[in-house]
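Omission of a single protein chain aside, the complex is shown with its protein chains in their original locations.
After this line comes subunit A, so read on.
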Amino acid sequence: MRTRLSRVIALLAATAATALTLLVSASPAQAESPILGVLSLSAASGTVTDTPFVASATTNAPCPSGYGDNASLRAGKPGGPYALLGRIGGDGGYDTAASVTLPASRSLTTVLGGTPADGDYEVVVTCSGVLTGVHPKSFSTYITVTGADWRVKAAAATTTTVRGSAHVVKAGRTLTLTAAVTPAGNGPVTFTDGTTALGTVQAAAGTATLATTGLAKGWHQIGASFTPDDPRAQLASSSKCSWWVYVY
């Protein structure tokens, strides 16, 4: 009975320590996503002379607060400048609606000022407020033009693996966890102990590390999951194999 009680106490203490660890060490530099979110086109492919280019495009989130008076659907080379694909939305409230859907009225050829060369282009929805101006970021998706056709450029799959500095570690000692993302990407990596989050670290060039001293005694199944900063370029992934560690 005393043994069981002491185990419970130990578990509670460990949980508290874990929480403390999260508070203390989970303050990674949060690199910002280059975009507000992703844009879904009503068609995944078409021709550069289709008029309109697509029926509509929908964002995956509202415009940022204060930037909801106007929204516009545009296209251009990646990074801009972008020209209008359709009439600027003037209904307002784009920062409070769940998403923003805008119609196109022009073809890609018209917007790009002539038949586009083969390559990647960007379709964006920009948000603006009367008092705040145009938000520097936009909702975005990439398309690829090949000849007379275009198609949405799919994001690349990624693989995330996780390993630790040891399989056996004494309680209170540092265990360093490392996640590797291939192809190398940037974005937050969340380390987990079973279903409990241990912390989130920004991956740089495909690598993220988290040092922890707070694991309770016993077996732990460590995992990692990666969320890309730029979901147009990469897909999210999670470690398929866990790193097992025993704390004594």
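In the analysis below, a contact is a pair of C-beta atoms (placed from the backbone, for glycine too) under 8 Å apart; a residue touches a chain by one contact, two chains touch by 3 or more; residues count from 1.
FYI, contacts and distances are computed from a predicted model.
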item: Options "PBP domain-containing protein", "Acyl-CoA dehydrogenase", "Branched-chain amino acid ABC transporter permease" or "Anti-sigma factor antagonist": UniProt name of the undisplayed chain; value: "PBP domain-containing protein"
item: Full-complex contact with the absent chain, from A:61, A:88 or A:168; value: A:88
item: Absent-chain contact - pick from A:44, A:61 or A:130; value: A:130
item: Hidden partner chain, touching residue among A:70, A:160 or A:225; value: A:70
item: Residue ranges of subunit A at the interface with the undisplayed chain; value: 69-72, 84, 86-92, 105, 126, 128, 130, 134
